[in-house]
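Taking it in order: structure first as structure tokens, then the write-up.
Heads up, one of the protein chains got dropped from this complex, but the rest are sitting where they should.
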Amino acid sequence: MCFGMIEIRWHGRGGQGAVTATELLAKAAIKQGLYAQAFAMFGPERRGSPVVAFNRIDKEPIEVRSHVYEPDVIIVLDPLIIKIIDVTAGLKPKGTLIINSKSSPKELSELFPNFRIAVVDATSIALQRLNVPITNTVMLGAFAKAKSVVDISNIEKVVLERFDQLNVEALREAFDKTIVLEV
Amino acid sequence: MCFGMIEIRWHGRGGQGAVTATELLAKAAIKQGLYAQAFAMFGPERRGSPVVAFNRIDKEPIEVRSHVYEPDVIIVLDPLIIKIIDVTAGLKPKGTLIINSKSSPKELSELFPNFRIAVVDATSIALQRLNVPITNTVMLGAFAKAKSVVDISNIEKVVLERFDQLNVEALREAFDKTIVLEV
Amino acid sequence: MQIIEPLTLSGNLAIAYAVKQLDVDVVAAYPITPQTTMVEKISEYISKGELKANLLLVESEHSAISACLSAAASGARVFTSSSSQGLLLMHEILFITSALRFPVVMAIANRAVSAPINIWNDHGDIMPQRDTGWIQLFVESAQEAYDKVIQAYRIAEDDKVRLPIMINIDGIVLSHTYEPVYPISDSDVASFSPWNLYSPRLDPDNPITIGAFCYPDYYFETRYQSLKALNDSLPIISNVDKEFGELSGRSYGIVSPFKCDDADIILISMGSISMTVRAAVKKLREKGEKVGMLSLKLFRPFPSKELIRYIKNAKAIGIIDRAFSPGAVAGPVFTEVTSALYLSKMDIPSVDFFLGLGGRDVKMEDIKDIFNILKRIVKTGLIERHSYYIGLRG
Amino acid sequence: MQIIEPLTLSGNLAIAYAVKQLDVDVVAAYPITPQTTMVEKISEYISKGELKANLLLVESEHSAISACLSAAASGARVFTSSSSQGLLLMHEILFITSALRFPVVMAIANRAVSAPINIWNDHGDIMPQRDTGWIQLFVESAQEAYDKVIQAYRIAEDDKVRLPIMINIDGIVLSHTYEPVYPISDSDVASFSPWNLYSPRLDPDNPITIGAFCYPDYYFETRYQSLKALNDSLPIISNVDKEFGELSGRSYGIVSPFKCDDADIILISMGSISMTVRAAVKKLREKGEKVGMLSLKLFRPFPSKELIRYIKNAKAIGIIDRAFSPGAVAGPVFTEVTSALYLSKMDIPSVDFFLGLGGRDVKMEDIKDIFNILKRIVKTGLIERHSYYIGLRG
Amino acid sequence: MKKLPKWNEMEEGFITRILSESINKTGTWRTFKPIIDQSRCTKCGWCIVYCPEPCIYYESKKDSKILIDYDFCKGCGICAEECPVKCINMVLEE
Amino acid sequence: MKKLPKWNEMEEGFITRILSESINKTGTWRTFKPIIDQSRCTKCGWCIVYCPEPCIYYESKKDSKILIDYDFCKGCGICAEECPVKCINMVLEE
Amino acid sequence: MPFKSINDIIVKQDFFSPGHGLCAGCGAAQIARIVMKVVGKDSIIINSTGCLEVSTTTYPWTAWKVPYIHVAFENAAAVASGIRSAYDALIMKKKLNKDVNVVVLAGDGGTADIGLQALSGAFERGDRITYICYDNEAYMNTGIQRSGATPYGAWTTTSPSGQRTFKKDLMGIAIAHRVKYAATASIAYLLDAANKVEKAISMNGPSFIHWLQPCTIGWRFDPKLTVKLSRLAVKTGLWPLYEYYDGAVKLTVQVPKRAPVLEYLKLQGRFRHIINNKNELVKIQSYADELAAKFGLGPVSE
Partner (left out) sequence: MPFKSINDIIVKQDFFSPGHGLCAGCGAAQIARIVMKVVGKDSIIINSTGCLEVSTTTYPWTAWKVPYIHVAFENAAAVASGIRSAYDALIMKKKLNKDVNVVVLAGDGGTADIGLQALSGAFERGDRITYICYDNEAYMNTGIQRSGATPYGAWTTTSPSGQRTFKKDLMGIAIAHRVKYAATASIAYLLDAANKVEKAISMNGPSFIHWLQPCTIGWRFDPKLTVKLSRLAVKTGLWPLYEYYDGAVKLTVQVPKRAPVLEYLKLQGRFRHIINNKNELVKIQSYADELAAKFGLGPVSE
């Protein structure tokens, strides 16, 4: 693995666990000996309203504390979000867009040309394995597949610490099912 | 009347109206076209405890705001106070000491040599005319007699505004009965 | 102007008298020594029908300032007053009052703060409020307190200002000292500081929301507006004072210099202590000493330019601080003044003098001691210490 | 020292973790964003039996600080935490806590103050508390927050200090950002900051009266004691930090200069923003620009000497203020620094930069803009304005 | 992105005047969408009084058709739950 | 005048330890002085429990002579008023 | 009783707008809306800091069509008194002529805890204000910390193993202040509630309404159940609907057969840890039984 600082933006809704996902990802990265940050934009709007959260991952100590303006990766937890928000705003050219969607990578790449697209139907996996449409751990699996930054084994460990084996299985299923379409 | 600034210290006890006396004296002086201040040392101790208050009277605007350390005149409202407090502390040499007491000026001048002594049995006057042993207005009469600074007529006016004719009569009686012993 | 006989009033009563003349609508206050007699007098005016107003006897100072804010937001002319612990308890709402831009006028009988509890004068209560965005005036006498309350409404309610004002009078020393006060007539008060139903306000015919939630997108801008409004109020404050002078013959300036023109040594002070300083300067001048003084009448907005104009030629400056800011470079007034000097590229030896804390009496001799220290500095060119604690035992 | 794996903690959780290790006895706090997760975590520790302590869920911040004060006066090790409105509501009792000399430790997740209400970071809450007599520390990371809490008890409970301490972490930016934190072992914590039953305290076997009424005869002297204790704590704070460095390998200094030695331009900052400034300096140094920065870790007592040692050769100084003091000469940090410069007879062009208020994001570009302004000043020798509002729209 | 006002373009005192209904379309928060089966609807009005937004109306006067303003409906499902005749269906938003 | 301590002679934290009874003789506040007519006193003790200072005591154990400590008595007159047998007289202090 | 059918409510104009930011299914939104319909245009709303406030006024928009003011968390009652006092003075002095309803909407934290004192002051002075507490039984805005109104047993982030004390009795406190009018309300009994608001604003002195507000986030239930839970609280006897007026307490909604408390508790995640704990359930059931006895509700029928 060879990379500079990676910046990630997560899109979800209040209640879908985007913030927890960033925390877990940071934890996994740190477990792996990397440096990482996890943070979010907090506001007074409530469950259901769009939420944005961030990660930074690097091999060096991270010295930036500003928001992420030009992410390398964008992860979308909720299939509906792409309809209401310009999710790719700021995404670096050839950046990676990881989406929870039933649509095919192709359909999505038409919608979002010029980006690497990774797609998985996380909601179905979550509903099936966890019985709730909460996709944050599932999408961590998609991320592990789409970007070789944090080992899936480390992600699994932190998810297991916080949640349970079911979540680990869900994320592994997502890892397996995520399809990446290079730009 | 020809004088520089006159500084007065009043001694009484909580509840005897020393502070009101200073206010009235200032008012009378101001009525007369003079400049005056009236103030006191306030503290948390209660009715019965010794109280000290001050006046400054001058023909010029008064620019000092500190306590009075070397008064020209000391007025003692309560005959017992002289037993428990060094009432003449700081009194200018040949300064005037005005005391409410049944003692004779001579007896007092032995106690307080080197000062001008003015004495009146204010408690008796107050009890007789006002039915209460509150001597503040009475002692204003003694002051008017002992020091020609503020006309008794002006003092009478302010006392009448605040209190009643009985008080005016009491202070006039005190004026008449006050005996001054020059040093 | 009608000429009216002087009244004999304490600082508190002088203010109460002004409040009556100003026909204030709502007074909300909570008792605290040495502010109490002010509110007691207003209570008496109301009970006698001399002032038509509602007196809201709240259960704490926090509620007092809250009620004043909202009464002002409803269009009423309001007054409150406090001191020490009470003022500190208002802290949170002071910021809100200025930021929401309501013209609350508050008189403060300045008093030392706990611990330990002490009811006498210093500026320990007001200095920690210097960030709250209020206009802060200091006065030297009951007369000036009276005059400034009248001016305060004119300033606060000015559409270009719309900010709350604190009028600081030294507790006990001014609040409780009786002295001559020349009032102006009721009609002069009414025409100098007329009340108008201002807007925006809480009015069902014109509904607005006050105090909304603010994202980072807007906070900086709206706070900057208040900051600017406060800075821009300086000339208005100054003009109102001048106009008041035309009416009454009394005007004070936002800084009040005395014998500064040719002074080698200048002492800067605030509040009632300035009188003693001025008297000391007179005495020293009689002896031929080139000393001067400057009384700061306005602390917020801080009149840097006006101040520096008068002190810039001094060879040594003394600054009196009546409050500690523990752990700071020096006292709050000193820090402010020297920062202003620094920005003006001045380099005048300056020393901070702490005195009169918690009611420790300030004597003419103390002031003379200060001038002696400053004289020594001018003579030797040597500053031994930056802070002196005048009268401290030890 | 045992070597322990890094944890992934937010600033709040790092502090909660330290509080657990410090075996605190009493925690009294009231929720406010962005402090809440700190207390929630402590609550969880207690409920799981990982920390034996009483959690006093008071009805307001005023009661929180009051209860902490008295719990400390009873001999307990106490912790509290707050932010913004909550901190302002404690205002009155903050003075009392320091004057009565009780070693309360408080973590503050700094947040903008109302009005308007805004839950994001700036220093508008903490700056108005700079006169309260508390030790005030600022940190840049969750790690530093953790380390400083451990140091804080050692300092506060030191018999020569016996003062309360505020540890300031930038709200949201630090309080809610997860990052690696290397803890030290429980036993290292216990031996570095051991608890002792101090006295005097509220003990029936040795009765004392705390908080007596104070006449003018004693006020100045007792307040001077606190002032002096705070000033004298500076070397102790510095030593504790060094000792902690010996134990953990991490020490921060009370000022943390970076590339100041030969810098023409130095930017002074406090809190998390210093990281971005340091990163900017690195980048600019790579381009060969002689810039430096200094992160102020201690604001009270203010480390004038240490600060000036590092900046005295600069040709221009920028100071970042994250809070307004409306109507003042400039922002609180600027005023303090320039006053210190004035006293040291320095004359370095200095400019105040306001930014990041109410959560307005501070970007690397903003810092570079600041350096550009300062560069222009060095080049032209001309200061156009003393205050810049970086990012203000308008 | 919307252009934000300059400091001198904002009304002083942070006065707020714009109604949420004119700019804040919370319909985007919805995951499930209430669909009224108009044929079964009795026009009783319970859904109207219980909608927390509120965003259910009679088309015109009482007893006229019941309409949902999807610009604001957050999909809470209260209307469906409380409808006495259960004629509102919550369907997954696509 | 008593000599006041220097700042470094005072205990830090404004701790107060001296008892009022050892230095603050409030007997000087008195205008009237309570005098017990010991011959009529029943030693019931009501004066003792009601004295607000407190400064009335049994000389030794219960039922011994009743004493007033005039160093502290402020002359309120409660003892006289409440004495069931009215054996305390308030006389003007000279 | 001006409200006789829900249509009387429906026809009233809305002064609370959609587009606010409260959670889907938030009971506070329902309360605010109904209150606004009853109090109408000539009203001034005072809101303490909390969910309702931060989510209904987000610059530059507001959900309020009447004058609205938010100052701080702890002073809603004092702010209301200031407005009352100002209007009274201005009308007395003929500077204004139209009176207003002064209506507070404040959370349980802002009422039972940090705002209690200001409220007590307003009650004691007899200030003519209507204070409505929407009680979601915790500090929701800051993320579900316990308040003085948190019920026994409930999980919150600061009572992780369940609250150990019973709810503060705000009605009892209000009544001890001899307010002019005090009442409990529930969104599930809308006519009762609307009539109580109407009565409250007609009083010549302080009035108080304590309104239980299910919170989907804090209580952990599916948002669609907001009204159902409001109803169950009443049905179980945990939330008796009554009013106090002229010195007397009167039940306004009878519950002839009470539901067991478990029916109410089991729908809420915040009680998950106790619904299988017999002791705890008994405690809560007897608390409901006590309330039922006090207010004259019927027996439990399983």
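The first chain written gets the first letter, and so on, giving A, B, C, D, E, F and G; residue counts start at 1 in each chain.
Quick note on the criterion: a residue touches a chain if its C-beta (ideal position, glycine included) is under 8 Å from a C-beta of that chain, and two chains touch if they have at least 3 such contacts.
Keep in mind that this is a model prediction, so the values were computed, not measured.
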Residue among B:46, B:83 or B:102 that touches the chain left out of view: B:46
Among G:7, G:120, G:161 or G:277, exactly one should touch the missing chain; which is it? G:120
The listed residue (D:13, D:29, D:42 or D:58) that touches the chain absent from the view is D:58
Specify the residue from the set D:13, D:38 or D:71 that touches the hidden chain. D:71
In the full complex, which bits of chain B touch the chain not displayed? Write them out. 14-15, 44-49
For chain G, which residues reach the chain that was dropped from this view? 112-114, 116-117, 120-121, 124-126, 148, 165-166, 168-169, 172-173, 175-178
Residue positions on chain D contacting the omitted chain are 25-26, 28, 52-54, 56-60, 62-64, 66-76, 78, 92-93, 96, 100, 195, 197, 202-204, 206-215, 218
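The rule is short, and it goes like this: only the chains that are shown with their structure count from here on.
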Please work out the Cα centroid separation of chain C and chain G, and write it as a whole number of Å. 43
Two or more other chains in contact with one residue: find those residues in chain A. 43-44, 48-49
Could you say which residues in chain E touch two or more other chains, in rising order? 4-8, 14, 16-17, 26, 29-30, 74-75
